[in-house]
Every structure is written in C-alpha cells, then in structure tokens.
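I have a structure here, written as structure tokens, and I will follow up with some questions on it.
Left out: one protein chain. Kept in place: all the others.
When the chains are written out, they are named A and B in that same order, and each has its own residue count from 1.
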Amino acid sequence: MIERVHTNQRMSKIVKHGGVVYLCGQVGSGDTVAEQTKDCLGRVDKLLREAGSSRAHMLQVVIWLADMADFDEMNEVWDAWVPEGAAPARACGEAKLADADLRVEIIVTAALAE
Amino acid sequence: MIERVHTNQRMSKIVKHGGVVYLCGQVGSGDTVAEQTKDCLGRVDKLLREAGSSRAHMLQVVIWLADMADFDEMNEVWDAWVPEGAAPARACGEAKLADADLRVEIIVTAALAE
Partner (left out) sequence: MIERVHTNQRMSKIVKHGGVVYLCGQVGSGDTVAEQTKDCLGRVDKLLREAGSSRAHMLQVVIWLADMADFDEMNEVWDAWVPEGAAPARACGEAKLADADLRVEIIVTAALAE
C-alpha cells in the first residue's frame, strides 16, 4: 500500500500512498537563488513524472529560503514554472538549510494522475 | 479530481483532493501577534467554510512565529479559537516570514466535512 522510490537508509525521494505522492525536500545547484530554484524545480518535475504525477497535480508546497531577501528572485522562477490555473497551496518561510551554500529547499505534496 | 479556489499564478488559497483541503499559509493584519493571530484565524475560518470544511475538521497545523517570544500570546488566541475536543496535530517553530511586519503564519490541512 506504500510505494517508495529511490530509497536509502535516511529517506525516500518518492513515497506514494492513497493517491498522494510525497517528495523529499528538493534543493538545486547554482550560485544564485534563481539558478538553484530552476535546478530544484527541474528535479521536482523529474520526480513527479517518475511518480506518475506532474507539476499540474501539486497540492501543497512549502518553500524554505535561507534568506528571505531572495523571495522575489525565487518567485520569478516559481511563477514562470507553475502551470496556469494549477497552482498549489503554498507557504514560504526562512530557514537555514543543511548546507551553507543552499539558498532554497522545496517540499512538494502532489496528487497522482489518474 | 483536484479542485482549486482563489488561484493565481503563484498559489491557490484552497486546494481540495481526496477528502482533504490544503490552505495556503495564512497571515493576518495587526500590530501585535495577538491581533495578527485573530485576523489570521478569521481568514482560516472563512477559507475552511468556503472549502466545505471548518475549524472542527483540522488535521494538521504548522505555525511559524517570526519570534518565539510571541509563543504564549499566540497560544492564548489559538486556544480560545480551537473547538473543544477538536484540536489538530500541531507544530510550532520560529521562521522569519515574507514581510518583516508579519509575526505569525499558519498552515492548515483539514478534512472536508461529509
């Protein structure tokens, strides 16, 4: 009843249950928050497709920024990436991340496509 | 299968799927954390009713405070607002929010009433 993909001892990148897919927190490579957000959302895309979902099926997204001063720059990439009419419930707060170079982490919960 | 209400390019205020409603992070107006919490919870009430849910149907709530020193003052408003016997699972941590004037943000996941 629980399906996991890309599982190691610490976490699974994808967990599916009851029509919902939970992704582990995604980060991205790059120097700027725009670059990291683009790379991060590319990883989200790939994982959602692999799970049988897509960016048009997101339910709830939590975004952590290492520095809230990056809010506008992150949003510019986010707004261009979200499919028109399919934006999820979202919240964004500031939190220091696992590595000092990381500026953004995105936690996605989505529906499985039917 | 996914219903969204109040959707713009960045987020939906309400997303419904599989008997569950996800609200985007809610904040409130006011100078003190008590005022902001009251206003914020009023918005939660309105969105939950609009979604076909209510404050008695909350499942999981995450509260971010810009300053953990506001914990008791926020809780006083929260405790008075939660229906007796219907409190959700809850967690509260400190996070700087999108605007420097914001002292509290509340992220609500609830069940749809049947």
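Observations, loosely collected:
Just so we're on the same page, a residue touches a chain if its C-beta (ideal position, glycine included) is under 8 Å from a C-beta of that chain, and two chains touch if they have at least 3 such contacts.
Remember, it's a predicted structure, so these values are computed and weren't measured experimentally.
In the full complex, chain B touches the omitted chain through residues 18-20, 57, 59-62, 64, 68, 71, 75, 78-79, 82, 84-95, 109, 111, 114.
Where chain A meets the chain that is not shown, the touching residues are 1-2, 4, 7-15, 17-18, 22-25, 62, 64, 95-98, 105, 107, 109.
Rule of thumb we're sticking to: only the chains that are shown with their structure count from here on.
The geometric centre of chain A is 21 Å away from that of chain B, both derived from CA atoms.
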